[in-house]
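Only a single protein chain was left out; the remaining protein chains are all shown in position.
Labels run A, B and C following the written order; every chain starts at residue 1.
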Amino acid sequence: MFKYIIRRLLVAIPTLFLTITLIFFGLRVLPGDPAAAMLGDNATESAVEALREKMGLNEPLWKQYVDYLGSLLQGDLGYSFISNASVSSQLFSVFPDTLKLTLAGIFFGCLIGMPLGIFSALRQNTKTDGFLRFISMIGVSIPPFLLGIYMILIFSLKLNLFPSNGTGQGFIDELHHLFLPALTIGLILSATIMRYTRSSMLDEINQDYIRTARAKGIPERIVVYKHVLRNTLIPVITIIGVQMTGLLSGAVITEAIFSRPGLGSLALGAITTRDFPVLQGALILFSVAVVAVNLLVDISYSIINPKIRAK
Amino acid sequence: MTTLLEVKNLNAGLGEGDYRSLLDQINFTVKKGEAIAVVGESGCGKSMTALSIMGLLPRNIKIKSGEIKLEGVELTSKSQKEMNEIRGKEIAMIFQEPLTSLNPSFTIGNQIAEVLKYHTDYTAEQIKEKSIEVLKQVNMPDPEEKLKAYPHELSGGMRQRVMIAMALACHPKILIADEPTTALDVTIQAQILELITELQNKFNMSIIMITHDLGVVAETCQRAIVMYAGQIVEESSVEELFEKPLHPYTRGLMLSAPRLGNPKEKLHVIEGTVPDPDDMPKGCRFSPRCEFATEKCFAEEPPLEQVDKSRRVRCWHKLL
Amino acid sequence: MAEPAIQIPNEQTERKKKENVRSPEWAAFKKNKLGMAALWVLIAITLIAIAAPLIAPYDPYAQNVANRMQGPSAAHWLGTDSYGRDTLSRIIYGSRTSLLVGVVSVALSGIIGFAAGIIAGYKGGKIDDVIMRVLESIQSIPLLLLGLMVLVAAGSNLVTLILVITVGLLPSCARIARGTTIDIKEKEFVKAAISMGSSTTRILFHHILPNIMSSLLVISALHMTSAIMVEASLSFLGIGVQPPTPTWGNMIQDGFKYVTLNPTLAVYPGIALIIVSVSFNLVGDALRDALDPHLSRKR
Partner (left out) sequence: MAQTLVEQEDLLVVKDLKTHYPIRNGLLGGQTGSIKAVDGVSFTVKKGETFSIVGESGCGKSTVGMSILRLTEPTSGEVIFNDKNVLEKNKHELKAIRRDMQVIFQDTYSSLNPKHTIKKILSEPLVINRKMTKEKREERVIELLRLVGLGPHHLNRFPHEFSGGQRQRIGIARALALNPKLIICDEPVSALDVSIQSQILNLLEDLQQKLKLTYIFISHDLSVVEHISDRVAVMYLGKIVEMGKREEIFNHPQHPYTKALLSSVPIADPKLKNKRERIILKGDVPSPKNPPKGCHFHARCPFKMEKCEEAYPSYVHVSSEHRVACHLLDS
C-alpha cells in the first residue's frame, strides 16, 4: 500500500505541473491582450505598452514561463495590480472562509444525499423511488447560482429565517450566516451523491456475496447494514473527489451571491478591477486544491479498501 | 432412512400478469444422510429449485403452489425472518463462483463468525475456536492465519473451502451445493468433491448436489433427479440410472458427453435447444427434440410415473 | 423491507420480443415516458428557438420605460423588465443563445474529445498516457474560473465562450470514449476481425464506433446540460454573452439586481433554464437505461 501511495504522489506531481503549464499557456495563447483588457477601452496605446512592460508581457514567452515557474516554486504568485499586496497573502487570508463553506457544503451533501440514496435503493422501482429520482434529477440540473437566488428569495426575503449576506460575528451568528450558502452547495452535491449511492447500493445488493449472506440466515438488517452499506459507501466517498471542481465553482458563485468573503469573491472582485495576477493566483490555488483533494481521496480509498491495501 | 426434506407439487413462476412457469410440479424427497443429485442443462430449473428450498427466490419469482417440508415443518409459509432460523443452521448452501460469493471487504474469520453469531449462543472466544475447527475440517492449511485473510488473498479452491466451512459451521442437516466445482480446475474439483463426500459421511449430512456434469453425479451421489425445462423427467438411484436410463433425454445426455476412456467415432446429438419458458411446446416438453416422439407426445403431456419402488419417469415411451 | 431481486445466473436467458429486434434500444427508450416527454419538450424548445422572430410577441430589445417592472398581464404574459422589455420575448430569444452555445460546444468537444479518447483507448501505451495526463490536468482546472480568466483576458464574446466550454467538456468526452473503446477492443469479434486482416481504420469505424456510439450519445445529452449551465453561470456573472443580447443568465442577473422589487424577474428565466437542463438530463438518463439497464446504475 505504501508503494501505491508513493506512486500516486509521483503521478500527482506531473499532473500539477501540467495543470500549471496549461493555465499559463492557455491564458497567453488565447487572443486578446490582458494589458488592454485591464485598462479598459479608453486606454491610450502608450499606457497599454507601459503596462505590458510592467507585467513582463513583452518578454519572450519562454522567459515569461521560466520566471512564472520560478516564482511559483517560491510560493510567489505575484502582486495585485490594484492594491500592490502580495497575491498569495491575499489568497490565504480568505482561504479559510472558502474552506469552511466547502466543508459545510460537503457535510450537507452527505447528510442529505446518502440516506436518501439508500432509502431510494431499498424501495427500488416504487413510487417513492421514482419521486426521489426525479427530485435528484432536478438537483443535478440546476446551476448553483440559480438555487442560491431561490434560497435567498424564499428563506431570506419571504420567510426571513436566514441572512442573505455576510459572514456574521461569533460562532452562532457565523453558523447562522453559513447555513444558507452551505445548504445551497450541499443540496446540489446531495443530488449527485444520492444518485451515486442509489446505483452503488443496487449494484451491491445484486452481488453473489449478498446472496451468500442471506443463505447464512443472517437477519436482513445485518445483511443491509453490514454487507451492503460498507461496500456501497466506500465508492461514494470517491465522487467527492470527482465533484471537487464542480464544488469549488459552486463555492465561487455562492460566495458571490451571498456576498461572503472567500476565494470566489476575491476572484470575482478581481474581474471588475481586471486584476490579472489575483485571478491567475486564484485559478492556480483552486487547481492545486483539486489535485490535492483527489490525491487524498485516492489514498484514503486505498486505506479503506482491502484489495488495494494488499498491493 | 428417515425422510428429511419433502418437496411436494412445487410450482414457481415469473411475474403476475404474463405468468411464466419456471418450475412445474416438482416432487422429491431427501433422506437423512444421502446425497441426491439434481442434473440438467442450463435453464432447466435446478438452481431455482434450490433457491425455493432456501426461501431465496428472486423478488420477481414466486412460488405459486406446493409444499416444502423440512422434518414435517412447512417452509413455504414461513416469513423471511423465520426462514433465517433455518438458513445456515438447518439447511446450508454453497455456490458456483467462490470468488464472488465471499464479501471482499471482510476477513474470512469475520464471515465464518457471522454464521455462528446468529445461530448459536457462543462467546467470542468459542466462536473463534469453532471457526478454526471448521477450517481444519475442510483441510485448510494454517487455519488460524487464514482467519485474518481477505477472500482475494486466497485461490479459488481455498475460497470454496471457506464457503464449505461456513456452511458446515452449524452442522446443517442438508447442504445444497449449486455447481460447487464448475468454476474450478479439474484437479481442484477432485479435491473439493472428495471433501464434500468425506464430510457427508462424517456428519451423516444430506446433500443436494446441483450439477450439469454426469461425472460429478456418478462420483458423489446415490440418487439423481434429472430435470428438463422446469420439470422432473426422471428419478432413479445413480447405479440404475447409468445402467439403463429410461427417459430419452437422460439417455441423450449420457451419450452426447464424450467420456474419458472411450473416444468413439461420433457423438450422439440431441437436436435443437432447450425451449424458452415463453414458448413451451405442447405435450411432452422434450418432444420437439426427441428421436422417439410420436403423435401422442406432441399432443399430451406425460405424467411423472412411478416405474418401480425407486424410479420415476415422465415419458410415454419409456426405454424399458 | 423490500427484498431486492437476486440475479438468476443462466436460469433463463432474457429474450427480447421479436418486433423490437431491429432497434431494441429505441423500443426501450420509447417505453420511458419521462424520457419521451423530455424529448418532446426539447423538440418544442428547439422549434421555438428557430422560429423566435415569428413567435415572440415583442421585439426583445424594444425598451419602454413607462412600462418597466410590470407583473404578468394580458399584454405582457410574464411582465416586463427594468427597461420595460417584454420578459417572454426575451426568454424566447434567450433560448437561442443557450441552445447555440450548447450544441456547438458539445459538438466541438465531442469531435475532438471522442477522437482523442478512441485513439488513447485503442492504441494504449505511451499515447494513452500522454492524452490522459493532459486531460486530467484540464480536469483539475475549475471550468468556471478558467472561463472567468479567459473571458476577462480575451474580452467577452460568444466564440471565446464556446471555446472555454468546449475545453471544459473535453476530459469527460475522452474518458467515456476511451473506456468504452477499451471494453470493445477486448471483445473477441475485434480479435477475429484482426485475424481476418481488417485494417485499423476498418476496425475503428466498423467495429468500435458503432458499438460505442450509444454511450457517446448519452454523454452528449448530459453535456448539453453542463454547457447550458456554464453559459448561464458566466452570463450571470456578467462575463458571458453581453447585454442587451438576451440570455437566460444575464436576465437572471438583471432580475437579481431588482430582486426586492420584483422577484419574478429572476424566476421566469430560471424556470426556462431548469426545464431545458432537466430535459437534457432526462433524455440522457433514458438513453442510458435503454442502452444498458446495468450501465444505468453506474453513476
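Just so we're on the same page, a contact is a pair of C-beta atoms (placed from the backbone, for glycine too) under 8 Å apart; a residue touches a chain by one contact, two chains touch by 3 or more.
This structure is a prediction, so every number in the text was calculated from the model and none was measured.
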| item | value |
| --- | --- |
| Hidden partner chain, touching residue among B:V38, B:L70, B:M158 or B:L246 | B:M158 |
| Residue, one of C:I55, C:A193, C:L217 or C:I275, that touches the chain absent here | C:A193 |
| Candidates B:H268, B:K282 or B:K296 - the one touching the absent chain | B:H268 |
| Contact residue for the chain not shown (choose from B:G45, B:G252, B:P277 or B:P302) | B:G252 |
| Sites on chain B contacted by the missing partner chain, in the whole complex | 41-42, 155-158, 185-191, 193-194, 212-220, 238-239, 242, 252-254, 256-261, 263-271, 273-274, 289 |
| Touching residues (missing chain, whole complex) on chain C | 16, 21, 187-189, 191-198, 202, 206-207, 210-211 |
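Rule of thumb we're sticking to: only the chains that are shown with their structure count from here on.
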| item | value |
| --- | --- |
| Joint neighbours of chain C and chain B, given as chain labels | A |
| Approximate Å spacing (C-alpha centroids) for the pair chain A, chain B | 53 |
| Interface hub residues of chain C, defined as touching at least two other chains | 2-7 |
| Shared-contact residues (touching 2 or more other chains) in chain A | 211, 220 |
| Complex contact set, residues of chain A against chain B | 207-209, 211-220, 222, 227, 230-231, 234, 305-307, 310 |
| Interfacial residue positions of chain A with respect to chain C in the complex | 14-16, 18-19, 21-23, 26-27, 30-32, 34, 37, 122-124, 126, 134, 137-138, 140-146, 149-150, 152-153, 157, 195-196, 198-200, 202-203, 205-206, 210-211, 220-221, 224, 245, 248-249, 252-253, 256-257, 267-268, 271, 274, 276, 279-280, 282-283, 286-287, 290-291, 294 |
| Chain B residues touching chain A - in the complex, by the definition given at the top | 54, 56, 80-81, 83-89, 92-93, 95, 97, 100-106, 114-115, 118-119, 150, 152-153, 163, 166 |
